[in-house]
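Notes follow once the structure below has been shown.
In this view, the complex is presented without one of its protein chains, the others remaining in place.
Coming up: chain A.
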Amino acid sequence: MLEIAIKGSKKYWLWIALLLAVMGAGAIAYADQFLNGLVITGMSRDVSWGFYIANFTFLVGVAAGGVMVVIPYYLHDYERFHRITILGEFLAVACLVMCLLFIVVDLGQPIRMLNVLLYPTPHSMLFWDMIVLNGYLFLNIVVGWKVLEAERNQIEPVWWTKPLVYLSIPFAIGIHTVTAYLYCGLPGRGYWLTAILAPRFLASAFAAGPAFLIILCYIIKKFTKFDPGWEAMQTLSKIVCYAIIANLFFFACEVFVVYYSGIPGHLSHMQYLLFGLHGHNMMVPWMWSALILMGLGAIFLLIPKLRNNRALLPVTCAMIFFGAWIDKALGMIAGGFVPSPLHHVNEYAPTLQEGIIAMGVYGAGFFVLTILYKLATTVKEEVRG
């Protein structure tokens, strides 16, 4: 089936070349980091996780969001998602590849990363995160591939894909729950120490993942002969709508608890994000933009006339996607580490090189996504035509 990927239009090859260039730039920047250490990043003793882990956290969410097409189709026989289920699964694969790459580029000693397997440590949440991420990646590759292959041959998928699909549902919930547990089980980090972190992560994932899928559907419709179906996109947009409202509601719950209780160790982080602390306010414009983007996006999706507007829908989805990215990637890291456990306020901003390495990882993810989507759309074109 892979032979499909090496037959394409000029535009396809131009896009592939662009991605390879971005990956190349990232690889060169990473080679320097590999040799000289994470000194090239903007991270510090106080803010010891940065842009890499921020993007990792967000992309775990986008990967988990894929389950929002799997559940309706496989559990509720929602036929309209028949065409896009594979897109959700392949999006998850690309996102998980990026997640794993972000973890690797964040390690101080990447050569030793197999130590996590050599010395399995069940009391570390990172151990479980590794298991669920790789498990979910494996499940999505196998299921996506087998189902697509069956579709191409116009036969029923082999029987054992069904149990794997059902297994992938708890795994999708699992990857984002365990990723939240990385944060919310730590003492002394007031912004993260909240039981609603995992639900909040899931809500934002179920908004950002499908929102991105809708944008991808637009792109597919424009560049291929495959039509994912307007009705499926409409259903997806309703899912995004309720998920983003849940996310905003959970955030409001956090704000209430923090400000009404007034406990300094919890309050100061939220204060830093929303209003600035002791004159440090780098995150303030970002956080308010995130809230406005997500809030407006929710309103646009709630009103049927605006939701049904074909021109507005991708814009709304982009707003929600970037709003969630700021909130969960940048805000989660900055809010957790600033102020420090000793209440020093040291801010963090990624360096250019750190950004290039991150772009390289995104390039690799889009490369995987492009290849997989090329396979999926071509097969679907073949079968229909």
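Note that a contact is a pair of C-beta atoms (placed from the backbone, for glycine too) under 8 Å apart; a residue touches a chain by one contact, two chains touch by 3 or more; residues count from 1.
By our rule, contacts and distances are computed from a predicted model.
K.L.:
Mind telling me which option in "4Fe-4S dicluster domain-containing protein", "TIGR03936 family radical SAM-associated protein", "Hydrogenase nickel incorporation protein" or "Glycine cleavage system H protein" is what UniProt lists for the chain we can't see?
P.N.:
Protein name of the absent chain (UniProt record): "4Fe-4S dicluster domain-containing protein".
K.L.:
Quick one: say which of A:Met1, A:Met113, A:Val158 or A:Ala252 touches the chain that got left out.
P.N.:
Of the listed residues, the one touching the omitted chain is A:Met113.
K.L.:
Out of A:Gly24, A:Pro170, A:Pro304 or A:Pro341, which residue would touch the omitted chain in the full complex?
P.N.:
A:Pro341
K.L.:
Using the touch definition from the top, which of A:Leu100, A:Leu126 or A:Ile196 touches the missing chain?
P.N.:
A:Leu126
K.L.:
Would you write out the residues of chain A that touch the absent chain, in ascending order?
P.N.:
Residues of chain A in touch with the missing chain: 36-49, 103, 106-110, 112-113, 115-116, 118-119, 121, 123-127, 130, 182-183, 186-189, 264-265, 336-337, 340-344, 346.
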